[in-house]
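Structure first, commentary second.
All protein chains but one are shown at their positions in the complex.
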Amino acid sequence: MNRFAVSEHPLDAAVLENLVCDDKCGGLVTFSGIVRARSDDGRDVSGLAYEAHVELAIAEFEQIAREAGERFGECAIAIHHRIGDLVVGETAVVVVVAAAHRAATFDACRFAIDALKERAPIWKREAFVDGTTEWRENRCTDEAPG
Amino acid sequence: MNRFAVSEHPLDAAVLENLVCDDKCGGLVTFSGIVRARSDDGRDVSGLAYEAHVELAIAEFEQIAREAGERFGECAIAIHHRIGDLVVGETAVVVVVAAAHRAATFDACRFAIDALKERAPIWKREAFVDGTTEWRENRCTDEAPG
Amino acid sequence: MTVRVVAFARLRELLGFSQCEFDLPDGARVDDAWDVLVAGVPAIADLRASTRIACNGGVTEGARALRDGDELALLPPVGGG
Partner (left out) sequence: MTVRVVAFARLRELLGFSQCEFDLPDGARVDDAWDVLVAGVPAIADLRASTRIACNGGVTEGARALRDGDELALLPPVGGG
């Protein structure tokens, strides 16, 4: 299993945690972005469809992990993003960070998910219970899921 | 399974995540504190022994969760701490926070583990490879694990 | 020369393809390829400012000269996470 992946298969945070954790690891922070039943503008969501430029997205994940290491010190990072059709409650993205101390793990994990939402070539189409769909851009820095 | 627990049984982050996540949940942050092979002062650790005033510790976890909700808005929190003898690589504590948006999940999770380390009536005795042992107090705010 | 264009999300839907090969005159630049696409689907014209274009895996400028076999990826504003 690679630390950086874009896949149609369901994500498993425990698998990523095992990828990054060794006996120097004292803190482990996992962020999971989950498909919510209600969109930011209050509409009832039936599901999401994600697509990605897979090669570029994985390169971006690797770059984000390098930058996190430079900013927050030595840490091990894994990032997996799901593509395809997801229903409410499914996990769209998992970011896992392991380090000796917890401050770096929190900082690096938050940096990584923020950077992913800002830069990674991944797109999301919301499907609503009323049958309509809409492409959603990450305009602000705190949209969910992710 | 209760959201707040102190137990001799191995911890399972996935169980806690299921406790807190519903269809309003867009972000989920999990912190795991893990027994490291090396102590903060550089000695080789063979394991840790934790003990707790269980009743008071659980009451403290509940109080911390209430305070997190007041500070960071509506979020669902679960905190489990292990007691007894742990070896290197085992998980000593898991803090899980679910909320609609990720900023609150990160903030509340970090607040909760910081508060736990500062206040919860739990004690840790490090056992070293050289056969000695030492009670460890949380003097600073970023000791690992936890 | 022949250039492959891959499109994503809203641009994929408007253009009606995920990937397609185009014949372009020698000396064509990235902007020329875009103009060819707009000629076919005028509705995408307004999206140029918000679209990043990658050539062979790296984001590039409109003035970049294309070569036979290049792959252009049209990247609308992202929405991952």
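Worth a mention:
First chain written, first letter: the chains are A, B and C, and each begins at residue 1.
The definition used in the following text is that a contact is a pair of C-beta atoms (placed from the backbone, for glycine too) under 8 Å apart; a residue touches a chain by one contact, two chains touch by 3 or more.
This structure is a prediction, so every number in the text was calculated from the model and none was measured.
Hidden chain, full complex: it touches shown chains B.
Among B:8, B:74 or B:118, the one in contact with the hidden chain is B:118. Mapped onto subunit B, the interface with the missing chain covers residues 33, 50-53, 55-57, 59, 81, 92-93, 113, 116-125, 135-138, 143, 145-146.
Heads up, the rule we're going with is that only the chains that are shown with their structure count from here on.
Number of steps on the shortest path from subunit B to subunit C, with steps defined by chain touch: 2. The chain with its Cα centre farthest from the Cα centre of subunit A is C.
If each chain is reduced to the centroid of its CA atoms, subunit B and subunit C end up 49 Å from each other. Subunit A and subunit B, compared by their mean Cα positions, are separated by 23 Å.
Shown for subunit A are the residues in touch with two or more other chains, namely 33, 113, 143, 145-146.
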